Every structure is written in structure tokens, then in C-alpha cells.
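Apart from one protein chain that is not included, each protein chain of the complex appears where it belongs.
== chain A ==
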Amino acid sequence: MTISNASNSELSQAQEPARHQEGKIKYILIGIALLYLALVLLIPAVNVFVQAFQGGVGAFLQALQTPDFIHAAQLTLIIAAIVVPVNTIFGLCAAWAIARHQFPGRALAISIIDLPFSISPVVAGLMIVLLYGRNGWLGPILEAANFRVIFALPGMIIATAFVTLPFVAREVIPVLEEVGTDQEEAARTLGAKDWEIFWRVTLPNIRWGLLYGVILTNARAMGEFGAVAVVSGNIARRTQTLPLFVEESYKQYHTQSAFAAAVILGCLAVVTLVLKEIVERKTRIKDVE
């Protein structure tokens, strides 16, 4: 709409040199694009930091020292520390299995791996509750073994693993396909074992794609809200992660705590974006070579 309107108004001046017109349209378009980005993204992002430090640095630091916050931060780190390696290993296996083989239903396999992206996190959490909950398939068995999954850490780990499952595989598959098999086959003819081939040939080739996938997995694992909220029960100091802490504090009108925790999670986002930028630059340099 905007683009066509801007061009439409210029129609009457079609006789003018194209370059002059382009210059004017250029600034209008840049202006609209930046205004849109500011309204939707930038102003809200800056707001997080301003709100958190409104009461001064002291109030901010104090909010970070409450036992509820510390426990939530620890839990978030524990979940990420378990989910990220597990999904990295799975992602590598799945990527290798899919990128290195032609088989019927290959497109379907990729779609299945992508599935967690299109399933609502709340529905993902619901599935886990229906499977491991008290009335679920595995509920009675787990209860007999005295092992709690729902409203406990294992359920939160499963929920986080579910929503972050595709990232590594979907970043690594295209890189593996592009690199091709020549180097691996050469290594094999030279007598390298599977593990050696993977470690010395495949891994160096895919390292940036892999790193990208791991960064995204980590960001989502630490930031996941919906799926974890469903399975955790959101009990302070027991099953409350940082995103849940943000929501809970906000609902209880503890705005300072909510924004302090939000800043910590916001920093995670900034670090993620910076790392992503570095990875992209590295791959671009490789492209030029």
C-alpha cells in the first residue's frame, strides 16, 4: 500500500529524470520503514531498560537479590544446560541422517522436524500434560515409581526440549547439503573412521551453522514461556523460571522486579543478536573465499 501510494503520487512527474525521483522516494521509504520499526520494536525494547532503572541502580540491584529471582535464574540456567546439549546432539544426528541420504519421505521428515515451530507452545505443553500427567498415559506408571514429571523439573525440561527441537537440525541441514560429501569420502578412502571423519572433516565445515543453531536453541530455551507455564504449575522458588517470574511479578504489581528480570532476559537477547551477527559475518567471509 505504502509503496504504491508513494509511487502513485510521483506518476504525474514521470517526465522528470528517474534518478531525482528515486532520491525522494528513497528517503520517504526509509523514513516509513524506520518509523514502523521504532513503533513496534525499538521503543518497546528501550522501554524495558528505562523502566528497570527508573528507581535507580540500587533498586534494580535489590530486585535481583530476592530469593525468588535467584532461584528462577538458577532454574532457567539448569534447564538450558540440559536442553541445549541434548537438542544439539539430536540436531546433528537428524541433520546428518537427512542431508546425507535420499530416501522416500525425506521432505516429510524435514516437515516433521519443523513441527514444533507450528504447534502453539501451549498445545505442546498440553500434549506433555496429557502424556505424563496424573490422568495421562504414563501417569500411573510414573506415580507408582514416585517420579513427578508435571509440576516438576523433568516436565519443564521436556517442554523446553520440545519447543527448541528444530533449531540445530534446520540450521545444519542446508550447510551439510552445500558442503557436499567429497571431503568426507576422501577422508574415508584415506582410512579415517566414522568418528574421525565427523570430528575432523564434517564438524569444521558445519561449525558456523551449528553455532547459529545452538545460539538460537539457547535463546529460546531460556526465554520459553508458554509451554513451560503449562507444565510447571509456576510455583515460586520451585518451578518458576525467569520468564514466569517476569509474568508473576507483573501480575502482583511488583513492577520493579518484573522489569529487573526483564532486563536480564533482554541482555540475553542482545547477546544472542551480537553472536548471531558475528556468526553471519564469519560465514559471509567464508562465502567470499
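Just so it is clear, a residue touches a chain if its C-beta (ideal position, glycine included) is under 8 Å from a C-beta of that chain, and two chains touch if they have at least 3 such contacts; residues count from 1.
Here, contacts and distances are computed from a predicted model.
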Suppose you had to identify the omitted chain by its UniProt name; would it be "RNA polymerase sigma factor", "TonB-dependent receptor", "(2Fe-2S)-binding protein" or "Sulfate transport system permease protein CysT"? "Sulfate transport system permease protein CysT"
Looking beyond the chains shown, say which of A:84, A:142, A:206 or A:219 touches the absent one. A:219
Using the touch definition up top, pick the residue from A:113, A:142 or A:156 that touches the left-out chain. A:113
Would you mind spotting which of A:123, A:141 or A:203 touches the chain that isn't drawn? A:123
Residues of chain A touching the missing chain are 1-4, 7-8, 10-11, 14, 18, 21, 25-26, 29-30, 32-34, 36-37, 39-45, 47-48, 51, 89-90, 92-94, 96-98, 100-101, 107, 111-124, 126-131, 135-137, 158, 161-162, 165, 178, 180, 182, 185, 188-189, 194, 216, 219, 222-226, 229-230, 242-244, 246-247, 250, 258-259, 262, 265-266, 268-270, 272-273, 276-277
